[in-house]
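First up is the structure itself, then whatever we jot down about it.
And then chain A:
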Amino acid sequence: MVDTHSAAAAGDNPFVLEARGVIKIFGQSKALDGVNLGLRRGEVHALLGENGAGKSTLIKILTGAYQPDGGEVVLDGEPVRFSDPLHAQSHGIGTVYQEVNLLPNRSVAENLFLGRQQTRFGFVRKSLMEKNARELLSRYGLDIDVQAELGTYSVAVQQIVAIARAVELSGKVLVLDEPTASLDKYEVEKLFEVVTQLKQRGMAIVFITHFLDQVFAISDRVTILRNGRLIGTEPLAGLSRTDVVRMMLGKDITFAPAVTGIEERAAGPALVEFKACGKAGKIHPFSLKIRRGEVVGVAGLLGSGRTEMARIMFGADQCDAGEIRIGDKPVSLTSPVQAIAHGFGFCPEDRKIEGILGDLSVRENIVIALQGKLGWFKALNRDEQMEIAGKFAEDLDIRAASLDMPVKLLSGGNQQKVILARWLATDPSFLILDEPTRGIDVGAHAEIVRTINRLREEGLALLVISSELDEIVAYSSRIVVMRDREMVAELTGDNINPSVIVQAIAAQHETVAAEGASV
Partner candidate 1 sequence: MKFLTKLAVAAGVAALLSSAAYADSLKGKTIGFSQIGSESGWRAAETSVTKQEAEKRGIKLKFADAQQKQENQIKAIRGFIAQGVDAILVAPVVSTGWDAVLGEAKDAKIPVILLDRGVDAPQDLYLTSVASDQVKEGKVAGDWLVKTVGDKKCNVVELQGTVGSTPAINRKKGFEEAIKGHDNIKIVRSQTGDFTRSKGKEVMEGFIKAEDGGKNICAMYAHNDDMAVGGIQAIKDAGLKPGKDILVVSVDAVPDIFKAMMAGESNATVELTPNMAGPAFDALDAYWTSKKQPEKFIITESKLYTPNDDPKKVYEEKKGLGY
Partner candidate 2 sequence: MKLKRFSRLINPQSIALIVVLLVNWALFPGFFDVTWQDGRLFGSLIDVLNRGVPVAILAIGMSAVIATKGVDLSVGAVMAISGAVAATLVVDGYPAYVAVIAALAIGIVCGVWNGVLVAFLEIQPIVATLVLMVAGRGIAQLITAGSIVTFADPVLIYIGTGSFAGLPMPVVIAIVLLILSVFLVRSTAVGLFIESVGVNRAAASLAGIRSGLLLVAVYGFSGFCAAVSGLIVAGDIKGADANNAGLWLELDAILAVVIGGTSLLGGRFSIAMSVLGAIIIQAMNTGILVSGFPPEFNLVVKAGVIILIFTMQSPLATRFIEMRKTTRAVARKAS
């Protein structure tokens, strides 16, 4: 491991790809202000910063998606100007984004070899291509049907396919933009094996993530950006987590300490009760009571039935059997419209696909559920919308240049807050949050955890699904554990701690690492 970050001292291992004093201006604001980044062969270089710090912009400049307004990009000592990502790719620079950019309705093999299919006499050699695809993926520990459509696989598999493709295409530099956001721990480990292997092959790897433990697990050096400026590039060996967080935020943050005495407060009658609700092929029948003033945490790996449970609770899917009661009255719950009428709200796991209305404004995204509740003809006028959106934007510290800007231009954390605001505007009594802190920056993360605690204190009933164990134990009054589409445990009191949860999840998955992420 190289223990210095000055270019002069690294004569024996010069930078493969380098950004020198890069400036990028959008409209009136400087997204990047004189940023340097140097990548060496055989290193994993973590790029950290809160959302809006300029990580994505820097990556887009390095990979040709944007052109710099100042400074230069240097490849193997020569200044280059990539016209587009394809151009960068042809120079050995590949990228894998958080949202997989492949074709879901084509086969895995076709996705891997798209644009460079092996042909004979102009015909695609399908069987050869599929054989190669199988071989290639086996190196990544994936043994799947390469003829099946990519979209039928989990995001995790799609992600690995995307990485395999990018590595095949490039070979010098691999940019991983939040690759682990959708992966469970087992899959993360798999990915890290792959990354280590690539590193040994001499690739330079840029690794963007919000998971600090992952940064420490695999990175050699780290570059930290804040507000478009370079804060520093350091070898990771000499840094503590607190150092990194402080550099990212410019301040110390801590989560609220685990709340005590929640159970007593939440001893009242159930607000909503699910009795033996299940859906064939999706989730085994489950029973759960949720009371006012409590947070029910849901732990479990991807595909364990967490999201399926949440969708049934919100009426987005219907259970085949079972009963749902509100208070002590049985109710029908066959659509989100009904659920909302009962005072439910739902922040879905996949923000982009099921959450935000990307082209609409922040204001409209916030008022939409309330307006849906009011109906077609009791329209909120613009001023009313502004007032409501403004209030919740302030409450949740939503950082948007204007409430009229399209929500898709906000960072992930702010988008998540917008969706939370959307439900708070409907004055809900029961909120279902599916992975509310996934893929968002540390600051927004803390804000959302704070909000969950606040809402509980205000007497809402909450159900929160999260993979972040230390986070979920911090705010949950009870935790239910899901495994293989089944609710397998309900933890209370002293059992609410990461190791018990991991044991419950891992009862049949010995491979799961038994450590909780900590920030």
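On how the list was made: all candidates are chains of the complex that A comes from, given by their letters.
The rule is short, and it goes like this: a contact is a pair of C-beta atoms (placed from the backbone, for glycine too) under 8 Å apart; a residue touches a chain by one contact, two chains touch by 3 or more; residues count from 1.
As the structure is a prediction and not an experimental result, all values here were calculated from the model.
Candidate 2 is the one, among 1 or 2, that touches chain A in this complex.
Per the touch definition, chain A reaches candidate 2 in the complex via residues 27-28, 314, 316, 335-337, 340, 346, 348, 353-360, 364, 367-369, 371-380, 422.
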